[in-house]
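What follows is a single structure, and I will ask about it in a moment.
Every protein chain but one is kept in place in this view of the complex.
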Amino acid sequence: ANELRVLIWSEYMPEDFMDNFTKDTGIKSRVELYESTEELVAKLQAGGVKQYDVVVPSDYIINTMIKLNLLQKLDHSKLPNLANLEDSFKNTAYDPGNEYTAPYQWGTVGMLYNKEKLGADYVASTALFFDPASRKGPVVMIDSIREMLGIALKYMGKSVNTIDKSDLKALADMMIETKSSKYFAGFDVGTGGRSKVVAGTAIAALVYNGDAMRAVTEAPDKFVFANPKEGGVIWADNMAIPAGAPHVDYAHTFINWVLDANNGAALSNWTQYATPNKAAKEFITPEDLSNPAIYPSQETMKTLEFITDLGKDNRYYDELWTMIKTR
Amino acid sequence: MFKLNMRYKILAIATYLFLYTPLLAVMVYSFNKSRFGIHWGGFSLDWYVKLLHDDLVIEACINTAVLAVVSTIIATILGTTLAMGLARYPWSKKVMTFFDINLYLPVVTPEIVFAGALVVAFTCLRYISSIFEPGLVTMIIGHVTFQVAFVALVVRSRLASFNNEIEEASRDLYASNWYTFRHVLLPLMMPGIVSGAMLALTLSLDDFIISFFTAGPTSVTLPLYIYGEVHRGITPKIHALSTVGIFVTIALVILSQRISSKDN
Amino acid sequence: MKIIDKPEILYGELSTPRKIRTRGLLRISPGMLWIMLFLSIPALSLIVISFTTRGAYGEIEWVFTLENYKRLAGYSLFGWSPDYLKILLRSIIAGLITTVVCIILSYPLAFFISTRDKATRYLWLTALIIPFWTNLVIRTYAWQIVLAPGLPIAKLAALLHLVPPGSPLYPSPFAVYIGMISAFLPFVALPLYSSVEKLDWSLVEAANDLYCGKWRVFHQAILPQTLPGLSVGAILTFIPAMGMFLIPDLLGGAKYMLVGNLIQQQFGKSRDWPFGAAVSLALMSLTLIALVILNRKGGKMEML
Amino acid sequence: MDYCLEALALHKNYGEVKALDNVDLRINQGELFTLLGPSGCGKTTLLRIIAGLETASDGKLFLNGKPILDIPANKRPVNTIFQSYALFPHLKNYDNIAFGLRSQKVPETQIAPRVAKMLEMLELEKFADRYPDQLSGGQRQRVSMARALICEPEILLLDEPMSALDAKLRVQLQEQLRRLQLRLKKNFILVTHDQEEALTVSDRIAVMKDGHILQCGTPSEIYNHPNCRFVAEFIGTANIFDVERQGNLLESKFGEFVPNTMPEWKKGSLVIRPEGIRLRPEKPAQNGIRSRVIEKYYRGTYQNITLETGNLRMRTAPHRKIEIGDQIWVELLQESLVTIDD
Partner (left out) sequence: MDYCLEALALHKNYGEVKALDNVDLRINQGELFTLLGPSGCGKTTLLRIIAGLETASDGKLFLNGKPILDIPANKRPVNTIFQSYALFPHLKNYDNIAFGLRSQKVPETQIAPRVAKMLEMLELEKFADRYPDQLSGGQRQRVSMARALICEPEILLLDEPMSALDAKLRVQLQEQLRRLQLRLKKNFILVTHDQEEALTVSDRIAVMKDGHILQCGTPSEIYNHPNCRFVAEFIGTANIFDVERQGNLLESKFGEFVPNTMPEWKKGSLVIRPEGIRLRPEKPAQNGIRSRVIEKYYRGTYQNITLETGNLRMRTAPHRKIEIGDQIWVELLQESLVTIDD
């Protein structure tokens, strides 16, 4: 069918977002969802590369996707709104000069927890997960390889991108111990962990900040999102066009449309993720702008780390993950 | 006659309860007002209303039905001719073994391995033609691949159950090949064909894995949709959808029993 | 096959062997080629893939190696640990336990149904088929509700100090088994029922007549007669249970992964086809071994 | 008073159906007793009650003077040979035969010689290592017999043991059964609906119908002196006419007959077996009928001839050459005429 096909994370745009896009451009659209970066790549590799027009991969996976010939270059002439971006997002480490991607949203991986269960003055710490003595109730961890392991490495005081074998071995041991704890309530995708905390099935979960914030906004006296004091993962999601996209024109139109100041603000106001769009900032809900859970403070920023592509060494994390899950 | 010990009777009924508890839970919670968890927030039909207005759900329903019906029709035709070819010709032992292995392979291959094999197959075939891009076509192909074997096995055993004399009697009574096929073989095979088709339909409706690995953006089916939603946190909308699914199943079961009891 | 083409009569038709074979091949080809193209040949190609190498980014590199099998045997980047062997073993155990429990529950069920009178028997049977036909995704996630904290079962478990209060009973091995048993029970109960229905009661009477106690009656007169249904049920349960992906995924989380999940992960997120192929072949081999054993125990493939 | 088995006023109801209706039965020591009757008359039911496989609704049952209705099947010294033989298909014949001893926990050292003896007695040595489905019907029957006899039951019950066999084999096995019983001097109760079988092998026969026992006696009593029309018709071929007593003649629409002994009644039936009928060249002194041959079948050892006498057809088995259409004289031998009160 003649429509724009977007493959994107779940709960990553307001409900009327695509309708507005259609209203503005006359282009019909269809949205399909995924829950993790790896799932996205697997989907594209399994034939999706010719099925979708826009995908929203995260920073560290972009290099992999380029290497696998899954992405095509952007035609900047069709993207005047690239100018709206923050300067830091015009020249990122993972895609200098926005050759393949344009940023969508950015955020962190942190803790959503139930204040009623943990106390009002609880200071978010991943010890709740990893330290046997600090465990207090069922917790959900995030089903995302690099981010989950990254957070665990941060708890250990290591870099999220380490390839030191002994560090990794220790990481595995810690994860396996955590997993075998009676408080471990499973690995869930971000929204899934969020739902479990909201449903009362778990007292805390490792989730993406925006997903958590929407729950927090609904019940601010019950739920809190915070970046753990040990540090966490920061990330940016980016719009990109698969190599075999059937409607490259629509894709550019869409990306440009998202980069529009108003649309960008509408997006972030709903998702409650941070916007990379400088021009949009003025339309962003002021409370969000000042919310450290969405726009972390400078000090917090120092504790956060970007995940990077490790090339051949990605394999360590893959095998480690398989090992942890299967134990 | 034989009388069943009370203890076993209770155990049997408890087993039924065990089978139905989850289904009942789904039904009950489909009327729950509150969005998350098992906290009962009051009775509500909202979720059913929401279903009706969800284009994705409706599309998933249509996809599920199209996939099941189309694959069943193809598999029934292929499976029936295959069964006739197998049962009605004196294949040598070696040839027959080869056929049998292929026929039983879809039956005994673990689904997940089957799915892996299909992923490999389609990845290669995609170089040949774009119809193998993920989507309804590949899903149908995947489903037919296991359905056809089941249909063929059921029809073949049906064919084996009536002896050659029936067919000889038909020739003896001046019937040509076509007349024999149309008026003797086909009607006699019919119960087998119908139950084979029913089995194929069930298998298609019950499948998740094969669909999971072969679906494309426009071919999401109900099980896939539900699976995705379950990972994001179950909501009463999913319960409502599942409840509808359960009732469709009940209707199908009753319908198929009607058909098969007529056949006998 | 050499064919002397002289008139021959088959099923009453005067024809020649060649004509008949041509017609037979014509009928067999579409279905057979379909299966071969989409299953047999790809399954064979898994063997080849299992010897290739995963590239840095998840592509297949045509460098042939035994690496994947070594990894399967436990040699990982972090030294030897028999994780994958354990997972295979765990899958076998899961298949076995599921099968055995289903069999134990199916006997009373089958006898219960077969002793109902004609009119209600049909209803009970239908009641057994309905869950059997309901999609597995629905049946499985439904347990997530039943096992949720705050509902009686979880409360009871908490009361018994089996789980911390407020915890769900899933993900856990227990939840996986609950899910597996409820999913496969009808697969055993239905064939067993058809065996029980055909049961020659005179053998039971003969056993009674020949001074047997209860257990001996079951063992000598009922078990052998129901063995055909039982082995069909066992095949229909053990093999898919061993390779099950969905139930451990939804109810086991990472706490009770089976080989099916491992394979899914390789073809999915890990994008490691070569290793996925190796694990698939391991599972396939286990399946074939199980089939051979069950076949010997009296199961007939024809009854599937 | 030393009946082997005694049943008093046995009743068995299945819902509305009275399968057994006040059955009295006395079986002597060491006899081969046969229950004979049409399908559904309650033979199997009676046998199963004796075996303990079915409860009685009412009545008493004594085995060697002791009441046994309360003893479960697996404790009664009674064994059954089932119609289908009910051999355990998964056991070799040896193990089938040893089955009853093993379930009684008889030590294996004692079992072996007893099985060997049985195998020998029933000429089954060659088949000990085979499975039942590798035997012919007759061999299976013998295994089933061995399996029951090895337990040395007080009574051996046989429920239509030959009905599944073909005619030739049936005759052979009937003879074998009889010889075996004579040799063992055991009690056998045989159920059958085959009249010839009953006449051939039994010491005594009980003829049953609708849950009742109609007549009980030796084969020749039952054959030659049926006590009612049903028994006369059920056993062998019988010609039966309605007759009315006129002085010391019995009058029928085919003529007047003089029976051996005059009955009490006024209206009744006269029964005559085919072999009580003789063809005569001319009118016999008494009990003669003149008739025309309308059908004949050659049956090897004899011809079956159907005569037409008004509406009445009779069968006779003569050796003379007769053609269809011949007019012949027939005599009903006086000593063969049996009178029956309806």
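Labels for the chains are A, B, C and D, by order of writing; each one numbers its residues from 1.
The rule is short, and it goes like this: a contact is a pair of C-beta atoms (placed from the backbone, for glycine too) under 8 Å apart; a residue touches a chain by one contact, two chains touch by 3 or more.
Please read these numbers as outputs of a predicted model, since none were measured by experiment.
Q: Can you tell me which of D:F127, D:F188, D:Y223 or D:F241 touches the chain that was removed from the display?
A: Of the listed residues, the one touching the omitted chain is D:Y223.
Q: For the chain left out of this view, which of D:N22, D:N64, D:S84 or D:T200 touches it?
A: Spelled out, the listed residue whose C-beta touches the missing chain is D:T200.
Q: So that we can see where the missing chain sits, which residues of subunit C does it touch?
A: Residue positions of subunit C that touch the missing chain: 7-9, 12-14.
Q: What residues on subunit B make contact with the chain left out of this view?
A: Considering the whole complex, subunit B reaches the absent chain at 162-163, 165-166, 168-176, 179, 183-184, 187-188, 190.
The working rule: only the chains that are shown with their structure count from here on.
Q: Closest chain to the overall C-alpha centroid, by per-chain C-alpha centroid: which is it?
A: Taking the mean of all protein C-alpha atoms as reference, the closest chain is C.
Q: Please identify the chain with the largest separation between its CA centroid and the CA centroid of subunit B.
A: With centres defined by C-alpha atoms, farthest from subunit B sits D.
Q: I'd like to verify one number: the distance from the centre of subunit A to the centre of subunit B, where each centre is the average of its C-alpha atoms, in whole angstrom.
A: Result: the chain centres lie 38 Å from each other.
Q: Calculate how many whole Å lie between the centre of subunit B and the centre of subunit C, each centre taken as the average of the chain's C-alpha atoms.
A: The answer is 16 Å.
Q: Any chance you could list the residues of subunit B touching two or more other chains?
A: 37-39, 119, 213, 234
Q: Hunt down the residues of subunit D that sit against at least two other chains at once, touch-wise.
A: none
Q: Check the chains against each other and report every pair that touches.
A: Chain-chain contacts present: A-B, A-C, B-C, C-D.
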